[in-house]
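One chain of protein is taken out of this complex; the other chains stay put.
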Amino acid sequence: MRIAHYLNQFFAGVGGEDAAGAGPDLREGAVGPGKRLAALMGDEHPIVATAFCGDDHASGHPEFAAALVEEMREMGAELLIAGPAFTSGRYGLACGRIVSAAAQAGLPALAAMHPDNPGLAEAGGTPVVASGATAREMRPSLERLAAAARKLAAGEELTTEDGRIGLVPRTNRLAKRSAAQRAAALVLERLGGDREATEIPLPSFDQVTPAAPVADPADALVALLTEGGFVPAGNPDRLESARATKWVRHSLEGLDSVQAGEFESVHGGFSTQWANADPNRILPLDVARELEREGAIGGLHSEYFATTGNGTTVADARRFGVEWAAELHQAHIQAVILTAT
Amino acid sequence: MSPSGDDGGLSRLVHEVRELVLGDRTLYESGRLTVSEEAARSLLRDPALAEVRLACASPGESVRIIGALDAVQPCSKGPGGGGVFPGFLGPALPPGRGETHVLRGTAVLAAGHLPRAQEAVIDMSGPAAPLSPLAATHNLVIEFERAPDAAWEEVEAALRRGLLRLAVHLAEAALEAEPDAVEVLPDPASFPDGRPRVGIVTNLQTQGKFKDVFVYGRSLSGGLPTLISPNELDDGAVVSGQYGHPALKNPTYLHQTHPVVAALRERDDLWLAALVLCPEPVDQGTKELVSAHAARLCAGLGLDAAILTKEGGGNADADVSLKMDRLEEEGIATVGIFAEMAGRDGTGPSLVVPPSLAKAMVSTGNYDERVSLPSCARALGGDRLALLDRPATDELELPAAAVYCALNPLGWGRLTCSEAA
Partner (left out) sequence: MCNLVSIARRVGAPRIVPTRGIPYPTGAPELGPEAERAWRRELLERALHALSTPVTEPTVFDGDPVQ
């Protein structure tokens, strides 16, 4: 099977942070860690192309992925391998995005990153195997990745035994017996003392580690965010009213409050009459400015971020969160007030 | 226990149907069922229906039924039905004893438009056929036109009465025939040995017009859980008037042949001890009351375990989950039958409202996953599939949710959902 390999600018040898803004590109054959990967995969599965992109570019331009996938296919790729991205967040995000784009385009794909990498969720149901935390663990990480890739190339499904992490899609299949017959069998197991047997593992929700508190809000830069579908009047970015796939940002500079007629909510999940009569009911800029003037808040971020939380998929919401956190870190924001409808 | 069932049990005289045709006279003869068009029309006649059309759809044929509504298995205890479908055709009194003639392998099925009915698709052949119980039966399909000034409620009532009358009429043709099999169904109240006593708690949807289920001809809406004999189901004690959630619906046919009842009857290591019917209330407080009461009832019956079933989507999951938790608190082991709503790619959370104490759940598949249906030669129930705005005979890609009974919450199907093994 002909393989395309995805790397970030650093592992592709383009440069470090200084080159993080570099756009996507492709080279023939294996590059950097791809050379060892190629050796592990053997002649049967050659690496025909290496695609790469600067981490900042990849996190700011999600559309890089679909375009690169298209080019890889033109170069004859039949399988995409991305990473390993270790714990590098933006690199993991890029790997997750590119394998997800590949899978959507019908190109089998596989990524490797550390289980704590925030980019993991970007892969959706596309397979990801665990890597070590840093490039010091390159060798074992590549070995696991190569073994998983060979299995995938053979048409097999990856399981936790292969080091699979992240979301594993549940797919429909026909069982040998009816649901009613299986329920009766499960009763016997249950009466036999097995309290754990089930066909549906309980859905798990994230464990969020709370950030440390700010020492004093009077010294902190604070951002206002919302999932209330909050947009400038007329919704210039066409933010969706339900099942949002994007978020928007708009400047608050020079504004003392958000006025009716200048801002509105396009949220489709509730009546927006109150929000539109006084937009400060969704984004409390009026009193936030007052507190800023009085010194109770060190400073307000110059823009707000918003999306619509209405039937939005967990995967999209998670991506917004990762992107927001990256943006806010870059702007040295220490605290966030997020209003939710 | 005597085979005649006069000790409280029921004998089912089974006549297999292997061929279904329309003709001049209704006749059952060695597996071949002929339906008199004229008799059928007269049984369906009602001021609310301007027109009815009859058609046959058999397993393996290149036929698609769209807008499938309710389906009924023909059965009768004697001329005029002899008490089957109590509250509709017979007096509202519990049946479930004596003898019942059943035509197995056939069903009468209405197809067309009703308000609040979501389009339900049955393919009689191809990849979706194994997903639907009504793809495995020879179906007498009733298409209809509403009378210009009739209310939709009247149309629905006319169809329901018509299907039940027709089901009895067809079974009457076999009253004198030698049955292919006689199945003796003991009275659950008799308790023969030390097997674990297992009950079934079946929640019935009770959301008003076009989303209601009837017990002895009455809705359970506003009521409390009630105990009935599983044998009464064979005689049509539960009749469906619920047309939402195509894949998650329980037609009359599947109440008559309740899959969990059948699965427990076929085991020699578990004893089917009781069937409890419950409404599915629409507010949290009443859900909690019904769940707590059902648990007390099951405890009073001395059950060791219970299997729980529902009808409908996430709202109905809450009823199953609450009951599982209350039953576990009473020391009764529970197994719930759930459909998953894990998103198109199967990576979303499977259940909105899972139980918190109980864990044993059986999955009837992911509602959101797509199924590809090839084009077919003929369609019944309508010319166009409104859901996709396409000709009904086209090649279609649909969520499993649109395939009639594909994720049946009474546990009929073999469809399930899992991660890679």
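For reference, chains read A and B in written order, and residue numbers begin at 1 within each chain.
The working rule: contacts are C-beta pairs under 8 Å (C-beta built on N, C-alpha and C of every residue); 3 or more make two chains touch, one makes a residue touch a chain.
Keep in mind the model is a prediction, meaning the values are calculated, not measured.
S.K.: Who does the absent chain touch among those shown?
M.R.: Contacts of the omitted chain with visible chains: A.
S.K.: For the chain that's not shown, point to the residue among A:40, A:220, A:242 or A:325 touching it.
M.R.: Per the contact definition at the top, the residue touching the missing chain is A:220.
S.K.: Of the residues in chain A, which ones touch the absent chain?
M.R.: 205-208, 210-217, 220, 222, 226, 228, 269-275, 277-278, 280-284, 286-288, 290-291, 296-297, 335, 337-341
In this section, only the chains that are shown with their structure count from here on.
S.K.: Okay, in this complex, where on chain A does chain B touch?
M.R.: 124-125, 157-159, 167-184, 186-191, 195-200, 202-203, 313-315
S.K.: Mind listing the chain B positions that touch chain A in their complex?
M.R.: Touch residues, chain B against chain A: 130, 196, 198, 259-260, 262-264, 267, 269-270, 304-305, 307, 333-335, 337-338, 340, 342-343, 345-351, 354, 359-366, 369, 400, 408, 410-421.
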